[in-house]
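Written below as structure tokens is the structure these notes are about.
Of the protein chains in this complex, all but one are displayed in their positions.
Chains: A, B and C, in written order; residue numbering restarts at 1 for each.
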Amino acid sequence: MSSQFGKLFRISLYGESHGNSVGCIIEGLPPGFKVDLGFVHSRLDQRKPDSSGLTTSRNETDEYEVLSGLYDGKTTGTPLSVRFANKDQRSSDYRESDMVFRPGHADYTGFIKYNGANDPRGGGHFSGRLTAPIVFAGAIAEQILISKGIEVVSQLLSVGALQGKTLEEMNEATVRLIDGLKFAIHPDYSERFLEEIRKTGARGDSIGGVVETVITGVKPGIGEPFFDSLESTLAHGLFSIPGVKGVSFGAGFGLSRMNGSVANDRFLKNSKGTVITATNRSGGINGGISNGMPIKFDCAVKPTPSIAMAQETLDFGTMENSMLSIKGRHDPCVALRAVHVVRAVAAMVICDQIFISRGVNGSD
Amino acid sequence: MSSQFGKLFRISLYGESHGNSVGCIIEGLPPGFKVDLGFVHSRLDQRKPDSSGLTTSRNETDEYEVLSGLYDGKTTGTPLSVRFANKDQRSSDYRESDMVFRPGHADYTGFIKYNGANDPRGGGHFSGRLTAPIVFAGAIAEQILISKGIEVVSQLLSVGALQGKTLEEMNEATVRLIDGLKFAIHPDYSERFLEEIRKTGARGDSIGGVVETVITGVKPGIGEPFFDSLESTLAHGLFSIPGVKGVSFGAGFGLSRMNGSVANDRFLKNSKGTVITATNRSGGINGGISNGMPIKFDCAVKPTPSIAMAQETLDFGTMENSMLSIKGRHDPCVALRAVHVVRAVAAMVICDQIFISRGVNGSD
Amino acid sequence: MSSQFGKLFRISLYGESHGNSVGCIIEGLPPGFKVDLGFVHSRLDQRKPDSSGLTTSRNETDEYEVLSGLYDGKTTGTPLSVRFANKDQRSSDYRESDMVFRPGHADYTGFIKYNGANDPRGGGHFSGRLTAPIVFAGAIAEQILISKGIEVVSQLLSVGALQGKTLEEMNEATVRLIDGLKFAIHPDYSERFLEEIRKTGARGDSIGGVVETVITGVKPGIGEPFFDSLESTLAHGLFSIPGVKGVSFGAGFGLSRMNGSVANDRFLKNSKGTVITATNRSGGINGGISNGMPIKFDCAVKPTPSIAMAQETLDFGTMENSMLSIKGRHDPCVALRAVHVVRAVAAMVICDQIFISRGVNGSD
Partner (left out) sequence: MSSQFGKLFRISLYGESHGNSVGCIIEGLPPGFKVDLGFVHSRLDQRKPDSSGLTTSRNETDEYEVLSGLYDGKTTGTPLSVRFANKDQRSSDYRESDMVFRPGHADYTGFIKYNGANDPRGGGHFSGRLTAPIVFAGAIAEQILISKGIEVVSQLLSVGALQGKTLEEMNEATVRLIDGLKFAIHPDYSERFLEEIRKTGARGDSIGGVVETVITGVKPGIGEPFFDSLESTLAHGLFSIPGVKGVSFGAGFGLSRMNGSVANDRFLKNSKGTVITATNRSGGINGGISNGMPIKFDCAVKPTPSIAMAQETLDFGTMENSMLSIKGRHDPCVALRAVHVVRAVAAMVICDQIFISRGVNGSD
């Protein structure tokens, strides 16, 4: 158990890939906030599988029902519940009848944890399908942030060995363009990245990637050390996203190879008299608290474990070795869609942290 | 505010570097557990600054008082409170009188967050001094884990560009040896690492490093997805440690460059009939739940921001540029001591997760 | 915000009286637990309005959909989500168009808290309709408790000035009979109670009552002082039930008039060698922890604020005095139905406390 995340802005998540539905309850929405459902739709569309061959072919409409918490297009201040009914339940593609657990998946660990009682169809509760309600919740959080001048942008920074430019290296127009893309990659090398993914998928394999996120407009002073630092709470949420195996802030693991004289971000004031830092190796966070610079982090996303290529594994029924070829079409690079989930989680965390800070300190 | 961490095994932390004391309350200790204070001492000694020139020269005895929760050498089941009185309060070494905030430190963000009311002496609440009670709590958690056959070992994997061997590459005797060292580095290259640190410190600079941790003996089935996955809860705690800027599990960021056919850990059974995986790129965690293999993660630790070399910064009183040379002796490589804090945090998280799992599922 | 209750066994609640639906997510259900939905139905039926004239005439079927968490009739161990679609939405009976707030209701406080954005129809989020999912969750908790030999029984102890017998004064067969009744009143005076309610309703008024609960079979040692004592956690949940304005344990307010020599429950052992107390003025709880005796508490339920009789109030639009006659048929004695909600909340709390105790202490 723990399908809940956040302290004041809080999400409770439920669902299984091939059960009745997936959805969530969102608490802590300020009352009377006008929700732009068009914006929410556009965010959901970015995450949704499509027929490009670059994503799973699951035929989901991502239609949802708001069950509570919205009245006259505005948040009521009481819990907002949303439900995504599952339509495409082609269970036959999935190995529900046997015990040949998929390597790299939660089949085995879920079986052990839940004493074999968990819903095994399509990954059950561990399915990427659960990221739809997360993106929904994140899209509302994002709107709250936008109303405060805060923007969250995520992109696919690398695919396998192919490395792109960081958001900090791009101009604002490009960043804005990428923010609206389904495949959030710089146009200069987007086709190269996608071709790599396509080719990998075509040979029955999958590939990993890195998602980069930059959050601008967060005032200094947000974050709740000792234990609820910005890094701690962001990482907590980000590591919940299926496939994320690494999270780093600012220069990240690169900092481990630096000297302090290089790593330290020098303070100065800009032409408007605002405090900035000359570099941003700390990713906008000092001592777990925002310093006013862009908050920047990277997420390492592992390759989709579902691959068509034959793999050796164990038949847990007979405890004999067994070969497995996973049928169905799966995301050859789950990082491609994880981009939109990462942004959603980040938006929720920043919202929550702002509310907590405002609650204790009394300023906004 | 949030000086609390954990759900059933829980720590509440307080203190400032140069205030009266630092300490914590530990909740969720099973009643009647015999605490080996000798073991606790040895863990505290590992973290403690010394006169090697490799750590800050703060002259702390790390003596503590147990204020509650221990009776006849055993846990009472009620909160255990421990206090480390601050003795060495050479405030004069620290820049408390002025507003020339140190780059890379929480001076500025703390000042903003707490409206200038936080204790500025020696970093205040952001001081590494607060890791003493964390190590204390971790040492008790570790003993609980040991009683269940679980071991947590951390080492300094790299210093700057110098790269060591992973714990998985070493034999058990070496791992055990490293576990007891103050400078937890493989003896083959320990002197090289320490020399690099010494030289860096000598020229008034500091250097980063990577701390590697391996936890063995955790049964499959521990971890609480969706949001309290093992990765999420471990990362939450680890990112609270001052200086940690990256956390990755298993092959970590390397997974982002792999294909699924390589990244997937193949299941097989060993000679005893136990399920294992042929490789451990997932770091012992699938779907946020332990799979019975060693849990493995890396923490990127940035170089200590306190350096003797002159740095440019801003005088926040006058808002003019200013030069700063930080006096006092500081850890040239805080990763060296962070090793012991990382292990402590990891032990607490695993303890908590086992208790939660046992609470809901009813098995141990 | 706080639509969530419980630590390990946890419910998240949503919905509005006349919105799309009401429902909840239940977390912390042990995996593989076979749920008897017939039992759940019978509990829902007890709470449901009917045509007796003794309850609101809202025509709800209390049909529900399980959206997740049940597979093959057993809990999966992942969140169970349930939804009750609202069918009877005769909003015209309700004063949604104007600002003549009903005395004793949350109309005014909800309007202020939610800046006028909350759903005003039928009480919105404050509606008794939200107790349907609570009873659903409680009925599952009850089954978990029954599997451990624990039983929770609630009855209507008094209506207005009419006082019944306590459960402790009845024999087991009568207690069991009352447990299955819609109107959970001792048969000897049930007709008298119901006649009083009927007459009160007929003259356009309503009446209060006291709900008594007894929980048997709880082993000694459950409860988490200092702050999560059994009394604290039970009261927390009970005071969430609309209309509950007082909660007392054992002899309750009567204890304030006693001497210690009378109030103290003397320990003795029964014929089986089990520790019991000669009296049970403490309601089975000492120091916030169960002592093995029946846990006993009373809830004071205020009269339904919705009454047909004309009442003076304020028109918050014009800020002028105004007369109000509430249309529609409302429960003349909401305590009658609250009985089943009280039992549900009690079952959830005991479940949660047992799980927490088991998590920390490792025994069941």
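Throughout what follows, a residue touches a chain if its C-beta (ideal position, glycine included) is under 8 Å from a C-beta of that chain, and two chains touch if they have at least 3 such contacts.
Keep in mind it's a predicted model, so treat the numbers as computed, not measured.
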Inset, instruction - Mind giving the shown chains that are in contact with the missing chain? - result: A, B, C
Inset, instruction - Check the options B:31, B:254 or B:362 and report the residue that touches the missing chain. - result: B:31
Legend entry - Missing-partner contacts on chain B, residue numbers: 1-4, 8, 10, 12-16, 19-23, 25, 27-29, 31-32, 65-69, 71, 74-81, 83, 113-119, 124-125
Legend entry - For chain A, the residues touching the chain missing from this view: 7-9, 28-31, 77, 355-362, 364
Inset, instruction - Name, in rising order, the residues on chain C that touch the hidden chain in the full complex. - result: 1-5, 13, 101, 103-106, 108-110, 112-113, 115, 125-126, 130, 158, 160-161, 200, 205-210, 220-229, 231-233, 235-240, 242, 244-261, 263-269, 273, 275, 277, 281-283, 285-291, 298, 300-307, 309, 311-314, 316, 319, 321, 335, 356-357, 360-361
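To be clear about the criterion, only the chains that are shown with their structure count from here on.
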Inset, instruction - Point out which chain occupies the most central position, where each centre is the mean of Cα atoms. - result: A
Legend entry - Centre-to-centre distance between chain C and chain A (centres being mean Cα positions), rounded to whole Å: 39
Inset, instruction - Could you give the separation in Å between the centres of chain B and chain C, each centre being the mean of its C-alpha atoms? - result: 45
Legend entry - Separation of mean Cα positions, chain B and chain A [Å, integer]: 26
Inset, instruction - Find every residue in chain C that makes contact with two or more other chains and list them. - result: 8, 28-29, 31, 77
